[in-house]
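Here the complex is missing one protein chain, while the rest keep their positions.
A, B and C label the chains in the order they appear, each numbered from 1.
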Amino acid sequence: MPNVISTNRMTLAYDKGEKEIIRNATFRIKKGEFVFITGPSGSGKSTLLKSFYGQLVPKKGDLVVGGLDMTNVSKKNLQKLRTHLGIIFQDYKLINEWTVAKNIVLPLIIAGYNVDMQQTQAQRLLKHVKLEGKGDMYPLQLSGGEQQRVGVARALSKTPFLILADEPTGNLDEYSSNVIWDLMENACDQLGATVVVVTHRIPTIFNIPYRHFIIENGGIHEVH
Amino acid sequence: MPNVISTNRMTLAYDKGEKEIIRNATFRIKKGEFVFITGPSGSGKSTLLKSFYGQLVPKKGDLVVGGLDMTNVSKKNLQKLRTHLGIIFQDYKLINEWTVAKNIVLPLIIAGYNVDMQQTQAQRLLKHVKLEGKGDMYPLQLSGGEQQRVGVARALSKTPFLILADEPTGNLDEYSSNVIWDLMENACDQLGATVVVVTHRIPTIFNIPYRHFIIENGGIHEVH
Amino acid sequence: MKSIKHHLMFILPLLAILLGVESFMVFGRVTASYGENLKKAYTILVVTRKPMTPEAFRKIDNNIDRVETIKRRSIVEQIAQGMSNISTQEILKSLPQFYTVKLNRYLSNAQIDVIKQHLIRDPNVRRVETFGQAHNANYNLYMLIRAALWMFVGFMVFTSLFLVVKQMEIWQLEHRERMQVMEILGASAMLRSGVLFRIALTDALIAALTTIGVFAFLRYGWVARSEIDLLMRKQDLFFQYKDILILLGIALVIVLVSVVLVSRNVKEVRDV
Partner (left out) sequence: MKSIKHHLMFILPLLAILLGVESFMVFGRVTASYGENLKKAYTILVVTRKPMTPEAFRKIDNNIDRVETIKRRSIVEQIAQGMSNISTQEILKSLPQFYTVKLNRYLSNAQIDVIKQHLIRDPNVRRVETFGQAHNANYNLYMLIRAALWMFVGFMVFTSLFLVVKQMEIWQLEHRERMQVMEILGASAMLRSGVLFRIALTDALIAALTTIGVFAFLRYGWVARSEIDLLMRKQDLFFQYKDILILLGIALVIVLVSVVLVSRNVKEVRDV
């Protein structure tokens, strides 16, 4: 299987701080793999995901995502890559002036799908994340966990080749969490997506093989 | 012990929806008690807390918080009540243009404390939530879990008589979560605060007695 | 840096408003003074058979103010100079009486024509000359200036209002989050909008003082060196001390209204 993500001695840091959040990370994630990333609060998990979707350019070293050299990627290519990712943000990043349904199909809007397809897909996804009947509400009228599930639904709306999920169950009870984990398993197992999930709690029951990376003190190591 | 919160057949609903989120809830929380509230996502936990701090007025029934009749409270009294609460919001509600330190001492600013006291208190609290040295950063430069801890520190900065915490550990790893639980225990046990915590996961190790309410299908019942 | 930019963003629109207000006041004063001049300068020439008193004229039309008799001797002497065989006296005797008549208001051509008709109807009046051409041009110009003035005022009020509304919208958007958080933690309305009040008051002061400065400079610097004699003669119209109060007052009112509206509007959003 080809690499979907591969790094070589990659170092990540934010512009203003000299502090290196991630130092000399070298790893590979292959197509169709399921990866959990854990680590203490503030260790750099979200930062690592940011580098995967091109929001943060590595200070040093190499990073290749979906065949693109992320240290030197054109705007056009980055845009194209992003339309093929399914990103779940820790702070959801929903558009509050849009209805839930419209938020969910934003990737379809960007890809230029017609309205009919948008609506069909919206209804299907609302059912998947157990938000039937809430499509016409606005994000601020939803509970925290409901907003989080909207974020999940949006990430899955265009069957991405790579899913980057940042704490997708942080605000969910056990039942809802399991719904989300099932969706993730399915995306990986049935649809062949590569999935990278940041979480504080790896689910106790998980039905497909996975890898587990731990970030600590700037280093990344894999648990075997 | 006197009641800090007492309800009688209280019903909560949002203005526009006819849906009643909480129906006919009757319970009492006494001074110094520690209460966990759990329930599925979207069941009305945050909504219940909103009624406690006067953000949502009960549709029917009675609600008394800190001796104030919340169905008919004057603006002035509500303001005063709020300055004595310690609220931790599910979405943190930090002020992004202010530094972390200033965010933490907002309750002191509102109470008119002088700058020296503000600074001393800010340093003390930053240490408590393990954010030493991040006082001069801005909320958007922090990780999700770090922002959450800023929210916790702010709620504790003026030793409130009632702490209302909405998923205070949702974005935290186990170590950070335990730090927060210790602070909560301490506030209740040592400082005599009444604490109401909404969470999806009651900590496995908890050193003081607590009560446990479950919200489901609009009803509230206590687990004994 | 960012805070200077923030201040400027409020000072400049305020400045625009105040400069507009002051310009309007100055322009209004200059036009009024010019209208006064026009009125004074305008005369009707009346030729009568027999001498007439000012009262007799006023009885004919009550818009008539002062009446002056034209000394005919000098005119006649000039003509007589060129003709050897007639005496000044002889010409004078055969010449009618000439009067210049001044009006007490500045009137349009049509209104002056009415006066002319009144005068001509009197059997003693032989001829009335109203200098319609020149007068008409002046009157038109005067009306045009006034029309322009009102257009200017309209435009000013319109845009100023919008600038204030826009600034309020911006404040609302920028401070909504902060104000909502502060409210939910029990801050009083005063405390929530305290920053806004402080920014707004200093900015109002700066804007008002700048405007005053600009016009004081215009009065003592530019006007004095300008080529426009009318302005030079009327320097005092350009800036008066009472303007300081008016400008400060307007700036304060705008600022207070904006801030109060912003903090009220933000408060109304209940579900944060």
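Some points to look at:
Everything that follows uses one rule, which is that contacts are C-beta pairs under 8 Å (C-beta built on N, C-alpha and C of every residue); 3 or more make two chains touch, one makes a residue touch a chain.
Since the model is a prediction, treat every value here as computed from it, not as a measurement.
Across the entire complex, the residue among C:Gln167, C:Gln180, C:Ser193 or C:Ser258 in touch with the chain not shown is C:Gln167.
Only one of C:Phe98, C:Phe152 or C:Phe197 touches the absent chain when the whole complex is considered: C:Phe152. Within the complete assembly, B:Leu140 is the residue of B:Leu140, B:Leu191 or B:Val223 that touches the hidden chain. The missing chain lies against chain C, touching residues 9, 12-13, 16, 19-20, 23, 27, 30, 34, 37-38, 41, 79, 82-83, 85-86, 90-91, 94-95, 108-109, 133-134, 136-138, 140-145, 147-149, 151-152, 155-156, 158-160, 162-163, 165-167, 169-170, 173-174, 227-231. In the full complex, the hidden chain is touched by chain A at residues 14, 53, 55-56, 78-85, 87, 93-98, 106-107, 109-110.
In this text, only the chains that are shown with their structure count from here on.
Each chain gets a centre from its C-alpha atoms; the one nearest the centre of all protein C-alpha atoms is B. Chain A and chain C have centres, each the mean of its CA atoms, that are 67 Å apart. Remark: chain B and chain C have CA centroids separated by 63 Å (rounded to whole angstrom). Centroids built from CA atoms put chain B at 30 Å from chain A. Shown for chain C are the residues in touch with two or more other chains, namely 271. Across the assembly, chain B contributes 14 as residues in contact with two or more other chains.
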